[in-house]
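With one protein chain removed, the remaining protein chains of the complex are shown where they sit.
== subunit A ==
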Amino acid sequence: MLYGYGGKVLRVNLTSGTFSVEPLEQELARLYLGGRGFNMRRLYDEIPARLDGLSPENKMFFSVGPLVGTMFPGAARFNVSAKSPQTGILGDSNAGGFFGPELKFAGFDQVIIEGKAPEPVYLYIHNDKIELRDAKHLWGLDVWDTQRVILQELKDRRVQVAAIGTAAENGVRFAGVFANLVRAAARTGMGTVMGAKNLKAIAVRGTNPVRVANPALFAELMKDIDSAVYSHREYPGRALMGTTKLVHALNEAGCLATRHFQTGRFEAAESVSGEFLAETVKKKSKSCFGCVIPCSRFFEVKQGPFAGLKSEGPEFEGLAGFSSRVGVTDLAASLKGVDLCNRYGMDVITTSEVISFAMELYQRGIISQSEADGLDLSWGNTATVLTLIDKINRREGFGDILADGVREAARKIGRGSEEYALHVKGLELFQADPRGLKAYALGYAVASRGGDHLRSEPSFEFSEDAEAGQRMYGHADAAFRLKYKGKGRVVKHYEEWSALSDCLEACKNTIVNMEIIDYPLTAKLLKAVVGWEMSGEEVQAVCERVVNLERVFNTREGLTRENDTLPKRFTHEPLPADSGPSAGSVVELEPMLDEYYQARGWDITTGRPTGSKLRELGLAKEALELKERGLIHD
């Protein structure tokens, strides 16, 4: 058995109600590390091309990584992957909290879910005891009630639950898997897949030790990591506000998506900012398992129409999604929007996109009030926003049109609305306007799960360190957010760094944003935890392998360079004059794409991987398959 790993893979067949436990293959561990890496390997191997995401043949993969369960800060996450019913391509999402570590303590590195249960069930994993339990009484309950009932039923408050809410049951295509009430693996409709499988939740309890190969070395490395964390210049801001600090920061930069990305400055930003939240409703800081960077928060609204609302959260994505994006100026209303999404089990980014999309169509006269069930779709109408969340959850009336995501909604509505559907590959973007953030723009365009910021997070472009830009990415412009040169290499680097984070299942805030570990230090950590003698280059190769395998998967699904694009708004419509330092910007994507494919060693014309690159990364079998399908030629 390998140190650091649980050592087992659980395969559950819901159709037959059977399961098997397989040992973790050591080769898989070394080549893919864990988490997202494990999932991508299985996804490619076990999901046939062009499979419908809602088909019972679709499979779900839940994985953790080698640092999960240790005291490494933020190593608390799990990835859930499947064919996406929302985008039709690779589906993948991850979440923090306490579920991932508990899975590791139960002895599992990966859980594979196959088939479809004849009736609603939930899976209970208690170390080696695996049970499919009746969930008919849970069907129809939201995420919070589901967790409450399961904890009562299993009579153990240390059970960790990952559940779907009502949205997933109702077939909303952007439903997520929610752990610890609010820890959402919400992107690409992974909850929708779970709902289609009649799997209401996974409950897990583990009491096996997580052992590391060299405790003394690990303790020594942790000392350095702790001091790097505590002395980091961002530490105080993260402990106070976490990602909610971005409302103010992006607004200052003129990149805060406002009224559906029509401008980059929100006039009421300071009344919905992370700073304001911390001063008013925040009760205390909260953390994921074993993390000393308490970037989350518990809040309670004491006054006004939403008095009594209390929850952990929100992150920037939800906070800005239900404020600037839809024009809402009341912090409590925004928190209520996030809370509803958490309880129903829906992605806050997609939900706020479809609502702001509808509001823009209304503003432009493309849809009328009567088409929207009589709702007044004016910007900032809190009642409309909250009603629409509810209608989407129930797939009722106008909500039903929005419940398949913005690409589908525009297809159903037609009348030129497609131009206003802001998504890449069927996945909606978060609230950072790419026009003022060129590397982020490129990252959105090429991300393997569609329009997404967490596949790269190329924060280097804020550094304004020209010398470092030249040295690390071949051009001084790489260090400036409004410039283009070098961004292809920046995004390549950050994609791999993000993949490292997702394979270790440690938090990107720590690894990618605060830059706490690099490849050589990761190699040392893996030596201490697993016992491997690895070089920094070998670790990086794992990350590059994962990114390439994802590209292979999507290539097999039929994607090409044409799909690596951005909505027309970002490439043709300059940010208006009130967007401060970003005013007048559009994204000139094509030159950045050329640079990116070049940096990746992929085919510039098609955007597909080359056989030589794949073989270099040990993906010869995959290269051959793409060649046999006529998708690549070398």
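Operating definition for what follows: contacts are C-beta pairs under 8 Å (C-beta built on N, C-alpha and C of every residue); 3 or more make two chains touch, one makes a residue touch a chain; residues count from 1.
The rule is short, and it goes like this: contacts and distances are computed from a predicted model.
Chemist: Unshown chain, UniProt name, "ABC-2 type transport system ATP-binding protein", "N-methylglutamate dehydrogenase subunit B", "TIGR04076 family protein" or "Branched-chain amino acid ABC transporter permease"?
Modeler: UniProt protein name of the non-displayed chain: "TIGR04076 family protein".
Chemist: Quick one: say which of A:M71, A:L154 or A:A583 touches the chain that got left out.
Modeler: Only one of A:M71, A:L154 or A:A583 touches the chain omitted from view, namely A:M71.
Chemist: Can you work out which residue in A:W139, A:F298 or A:F462 touches the chain that's missing from view?
Modeler: A:F298
Chemist: Consider the whole complex, including the chain that is not shown, and state which of A:M40, A:I202, A:V272 or A:C288 touches that chain.
Modeler: Only one of A:M40, A:I202, A:V272 or A:C288 touches the chain omitted from view, namely A:C288.
Chemist: Identify the residue among A:R158, A:R364 or A:K412 that touches the chain left out of the display.
Modeler: A:R158
Chemist: Looking at A:N13, A:S55 or A:T280, which residue reaches the missing chain?
Modeler: Hidden-chain contact among the options goes to A:T280.
Chemist: Just name the one of A:M1, A:A49, A:A219 or A:A577 that touches the chain not displayed here.
Modeler: A:A219
Chemist: Over the whole complex, note the residues of subunit A touching the chain we left out.
Modeler: 69-71, 98, 105, 144, 147-148, 157-158, 180-181, 207-212, 215, 219, 226, 230, 235-236, 239-241, 275, 278-280, 282-294, 296, 298, 300, 310-312
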